[in-house]
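Comments concern the structure below.
Excluded from the complex is one protein chain; the other protein chains are retained at their positions.
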Amino acid sequence: MNSFTTLMLVAHVIFGLFGVAAIHFAYMQLIRSHPPYRLVTWSAWSSVFLFFTSWITGAYYYVVYYGASVKPVILAGDYPWAHQFFMEAKEHVFILIPFLAIVSALGAHALGHHETSELKRAVSWTMLLTILLGIGVAASGILISGAVR
Amino acid sequence: MTIKTHRLLNATALATILAVLLVALLTIIGEEYAPLKNWLKNTFSHHWLGKSELSIALFGVTTLLVYFIGKDTVSSVKMVWAALVATVLSAGAMCIFFALHLLHLV
Partner (left out) sequence: MDWDQTLTLMHIIGTVLGVGGATFIEVYLINALRDGTVSPEETTIMQTSYNILRIGFLLLIISGFGFLILGRLTEHNQWFYSLQFWTKLAIVGIIGMNAALLQLHRMPLIWGSAIAFTSWYAALILGVLRKSHFPIYWVVGVYLVSIVIIYLILRTLHRRYTPHMPS
């Protein structure tokens, strides 16, 4: 792996991790009895930016390097299911996360203008789903990386 | 909530519903019907880039259309819940499909 591809892989993981951390922070603030909506909105928009950056950097690594150099190693190794299930599911579920993060951020923005308990509930569940999908994708990434041997 | 915020939230929620369903459909049908996956590969250089770019395009176009010509009668709460349910269904369908594929059941 050349240094640019390495940089893209590292950036993909770090931006994705910080994206989950940002939406997790937004969620923890939103479920307070008196949420600081500016902070929630700011944090949720940060997660949108981080997820899109993770998407772009991950795309480079995945399209340029993974298919040709990593996938064959995994398929020939002891854990082919790491690609056949976890990578296939991860690469597609990942695409859903930034869209859900945008709905979360706009929902938080709307709540900042006019708070209703129904919308707060819906937006908090949307954020929670974004976090859970992010954790699932991260856990799959660990299993895929561990299968490269 | 201002009318603009309400509209934008509804527009992105509907755009999310369409985008996530498109990803699931392209993924599952693409695995079962090779010409679709090949078309994605040939057009976008990689099937995954095709799904990514098409979902972003659909999201953007839907958001703009609904924001500028949509009605304000739909509840934002319902739209956000619908986006959430669509995402769960899309992610669930893809995971179940790849699990069945791994077990050679599809």
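Each chain carries a letter (A and B) given by its place in the written order, and its residues are counted from 1.
In the analysis below, a residue touches a chain if its C-beta (ideal position, glycine included) is under 8 Å from a C-beta of that chain, and two chains touch if they have at least 3 such contacts.
Keep in mind it's a predicted model, so treat the numbers as computed, not measured.
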item	value
Visible chains that the absent chain touches, using the contact criterion stated earlier	A
Residue numbers in chain A that touch the chain omitted from display	1, 6, 9-10, 13-14, 17, 21, 24, 27-28, 31-32, 79, 128, 135, 138-139, 142-143, 145-146, 148-149
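Note that in this section only the chains that are shown with their structure count from here on.
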item	value
Parts of chain A lying in touch with chain B, wherever the complex brings them together	55, 59, 62-63, 67, 81, 84-85, 88-89, 91-93, 95-96, 99-100, 102-103, 106-107, 109-110, 113-114, 116, 118-119, 122-123, 125-126, 129, 133
Complex contacts: residues of chain B adjacent to chain A	1-2, 5-6, 8-9, 12-13, 15-16, 19-20, 23-24, 27, 45-46, 48-49, 51-52, 55, 59, 76-77, 80-81, 83-84, 87-88, 90-91, 94-95, 98-99, 101-102
